[in-house]
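Of the protein chains in this complex, all but one are displayed in their positions.
As written, the chain order gives the labels A, B, C and D, with residue 1 at the start of each chain.
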Amino acid sequence: MIANFPYVTAILLMIFGLYAALFRRNLVKIAIGITLMESGVNLFLVSLGYRRGGIAPIYTLAPEAGERMVLPTPQALTLTSIVIGLATTAVLLALIVVIYRHYGTLDADKINKLRG
Amino acid sequence: MDAVVQVVLLVVILAAGFLAIRFKDLLSSVVALAAVSLALSLEFYVLQAPDVAIAEAGIGAGLTTAVFVLTLRKTRRKEEER
Amino acid sequence: MSKLVRTIGWLLYAPILIFGFYVIMHGHLTPGGGFQGGAVVASGFALLIVAYGAKGAGLKERLLSAVESGGALIFVGLAFLGLGATFFYNFLAAGGGVVFNELVPSGPNPGDLNTAGTLPLMNWAVGLKVLSGLGSIVLLLALFPGEEE
Amino acid sequence: MDILAHVPILVVGIPLLGAFATPLIGRAGARARNWFAIFILLLTTALAIALAVSVYQSGPRVYVLGGQSFGFTLPSGYFFPIRIILEVDGMSAFFALIIAVTTLLGAIYSTAFIAGHSGLEKYYALLLLLAAGMFGMVVTGDAFNFFVFLEITSIAATGLVAFRTGRAESSEAAFKMMVLYNIGGLFVLLAVAILYGQYGALNFAYLARLIEYSLLDVIALALFVLALALKAGAVPMHMWVPDAYPAAPAPITMVMVANTQIGLYGLYRICFTLYGLKLTPALVGWIVIILGLASIFIGVSMAVIQRDLKRLIAYSGIAQIGYMLLGVGVGLAVLGTPALNSYGLMAMKGGIFHIINHAFYEGLLFLAAGAISYRTGTRNLDELGGLAHNMRWTAIFFIIGGAAIAGLPPFNGFASKLIIYESVFKFNPILAVIALLASILTLAIYTRAFQSAFVGPQLPAYKDVREAPASMMFPMGVLAILTVLFGLFPDLVVKYLVTPAAQALVNQAQYIEAILGAGLGVK
Partner (left out) sequence: MEVLRTGSGFWSALVWAATALGSFLIIWLFSRAFESGYKKGTDQTDPFLSGNPPAPGQRVTASHIYWGFVEALKGYYQPLVRAHSGIVNDYLAWAVLVGAIIFALLGGLMR
């Protein structure tokens, strides 16, 4: 039961983020929603690698007999995805600042010069 | 003990995430987002991922928040009323 | 920002930088590495920029960009140097080179930095790249003309 | 050191090195920076051609990063790939050629088109980074690296689309595109995580052997199909395409065409190689066919009413993406049945042939539109007119591109569309009829575009307009020659380029064998 809690949290975080990106009309809120989704996926990845009673996968802490490590690969994946997440968030926010200078608003409904 | 810490952290994550999309004041939203990241990094530590925890604390709670705050300074702080 | 924030930022700046460089340096032995350490250093820069403003922080965009390119070039260059065998091959490890050629010892150790082949070098390259890259992201956003409240 | 042995990684590594070095080289002057970027891409093109030749001659190439052997053999004889593995088969090499040609010509065209803009060293760095990301996506044999390179292309493409920050529409289009790319990338990451959680591996070949098509695999497949169709710009996730293409500088638009086609590559790689016969081919095939049909239909309908020249080309490009989805979708729908050999493979060849043709004629059209806006300052078809008097060569290139996209003989679009019509007709006549009608509408669209931009008396406003500079004419000329040559000798192209790519998709066992070898990795 308790082992499934991180997964439930991850899925809920993703749903929160998707909700914000779908229904909030403020551009910064959309960026916040995407960041929340990223956090959800990261939590999902780390929970995948967790093994009950495992220890952190560090070379100098090589386990003795009977002990085991948690999986290192998902952690490496999560690190990469955190980096990528920061890069995309920074790009999004920089674009928001430029858009605000051009349009004078952050309302997604009014930022539709390109349509049709 | 571990389980209790985990449940508390996960509830904090969910509550802060919920608040982050509920607040009309964008600065409060960003602070809630930082709280999500901080709790998430502790959760990573509990899940035996110290590497990821350091990165999430530095990036998620530190730099992402700074970038968001700078953006809000350049634009506006409140979400438009609809 | 208020005097309180400025003073605390000034006090915290050096310890944050030292911690960041420590994390980079010990990347191959303990949790952390180039990326995490670089991020910590960059958050020190962010603290300075938020407290003193983009102009007052004394960071130069040109210098940061040069360091970023340099770090990335060292990283990819080290990967290319492994081409004797394959890309990213650890050509220094275990007797292949003069420095860093020892295996990482198992168990707690006081800091055997002279180990793990190209990994410490790559950690430094990534660390430089990340601290300057993230630093310049924050700096550019702060320098961007916009509505200051 | 044997260079040829390392070609699979060099096509990724050299543009990456170039991207990081460009800001430093840029301090030596604009000319040095331009020549450096062109030199790097020329080198990459040579490597991509070498890679394609070696793959077409001797089958899939496998390359391991950071070690001598693929992976790890357990004492029980169970083989397990652990390292980052690149795998290049016919399909990858085919796409590598497209990427090499478009990025190289884009860099040459940029030297004049975007000269005088500030921050150009960032522009060339992003262009090289985009090239590295696209090459990475096609050569990687690993699901997670696929995601990483996908995100690299997203970030680089967004930076390039938003490059002209002075224009409101660039930042708006880039923001919309980034939001969609971001969500798509997260879906891919989630799908990769689901697959890793079940099978504990990331390697495509290893996963393909283990995959069981359980409910979780179905979720992963749905996420993959959605995210990659979004990147490819299939209707109804196409709406960012007509926003982003016109907002980008013209050479970038050409590279973006290749970038969207990488979405198709990913879609085909996932469907054919990763899932193969395990998925229900008829159902997934029909989903792809319906996405393609909707793209054809909506794409041409919306193109009829456009007034912005580049927006018009973008919408008709969406329709052409539909043809590629249609052709390969038919092949997927009959995968594993005898019909595959009678017409399914032919339909796939048509769809794949159309990809390379599309990259060339669509690129040519965008470059011609870029030449028009470079000289006249507008892309509005209502304001343009009579340009054939002043820009004779651009007019000729536009005719070649328009005839090719409409599928007129003897240009390359005709050859691939003919294959698609014939083979799809055997699968389902109605689909072929709709595709044919859409092709006629495309001809009507381009007649209108050509008429309003080039034909008619010389307008006083454009009396002093001159032909575009040589560095912009050269890429257009190359693309026009390729368009005509591929139309005149389609048999050679199909035999030497397209058939190996189609065979590589169908032959899942070969892809797996290349890494896992005979009998290894079996429980």
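Criterion: a residue touches a chain if its C-beta (ideal position, glycine included) is under 8 Å from a C-beta of that chain, and two chains touch if they have at least 3 such contacts.
Note that the structure is a prediction, hence the values are computed from the model and not measured.
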- Which of the chains on display does the removed chain touch in the whole complex? A, D
- Task: Among D:Tyr343, D:Tyr361 or D:Tyr374, choose the residue that contacts the chain missing from this document, as touch is defined above.
- Result: D:Tyr343
- Task: Quick one: say which of D:Ala208, D:Leu223 or D:Ala319 touches the chain that got left out.
- Result: D:Leu223
- Message: For the chain not shown, which residue from D:Gly185, D:Pro246 or D:Gly385 touches it across the whole complex?
- Response: D:Gly385
- Residues of subunit A touching the missing chain are 18, 21-25, 27, 30, 108-109, 111-116
- Note on the structure: Contacts from subunit D to the absent chain lie at residues 175-176, 179-180, 183-184, 187, 213, 215, 218-219, 221-223, 225-226, 229-230, 236-237, 239-240, 242-243, 280, 283-284, 287, 298, 301-302, 304-305, 307, 343, 346, 350, 381-383, 385, 409-410, 414-415, 418-419, 422-423, 426, 444, 448-449, 451-452, 456-457, 487-492, 494-495
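One rule holds in what follows: only the chains that are shown with their structure count from here on.
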- Item | Pair joined by more contacting C-beta pairs (A-B or A-C) | A-B
- Taking each chain's centre as its mean C-alpha position, how far apart are subunit B and subunit D in Å? 37
- Query: Among the residues of subunit C, which ones contact at least 2 other chains?
  - Reply: 31, 35, 134, 137, 141, 144, 146-147
- Item | Residues of subunit B touching at least two other chains | 50-51, 55, 59, 63, 67, 70-71, 74-76
- So in the complex, which bits of subunit B are touching subunit C? 50-51, 53-55, 58-59, 62-63, 66-67, 69-71, 73-77
- Mind listing the subunit C positions that touch subunit B in their complex? 23, 31-33, 35-36, 39-40, 42-43, 46-47, 49-50, 134, 137-138, 141-142, 144, 146-149
- Contact footprint of subunit A on subunit D as seen in their complex: 144, 148, 151, 154-155, 158-159, 162, 165, 168-169, 171-176, 178-179, 182-183, 185-186, 189-190, 192-193, 196-197, 200, 202, 242-243, 246-247, 305
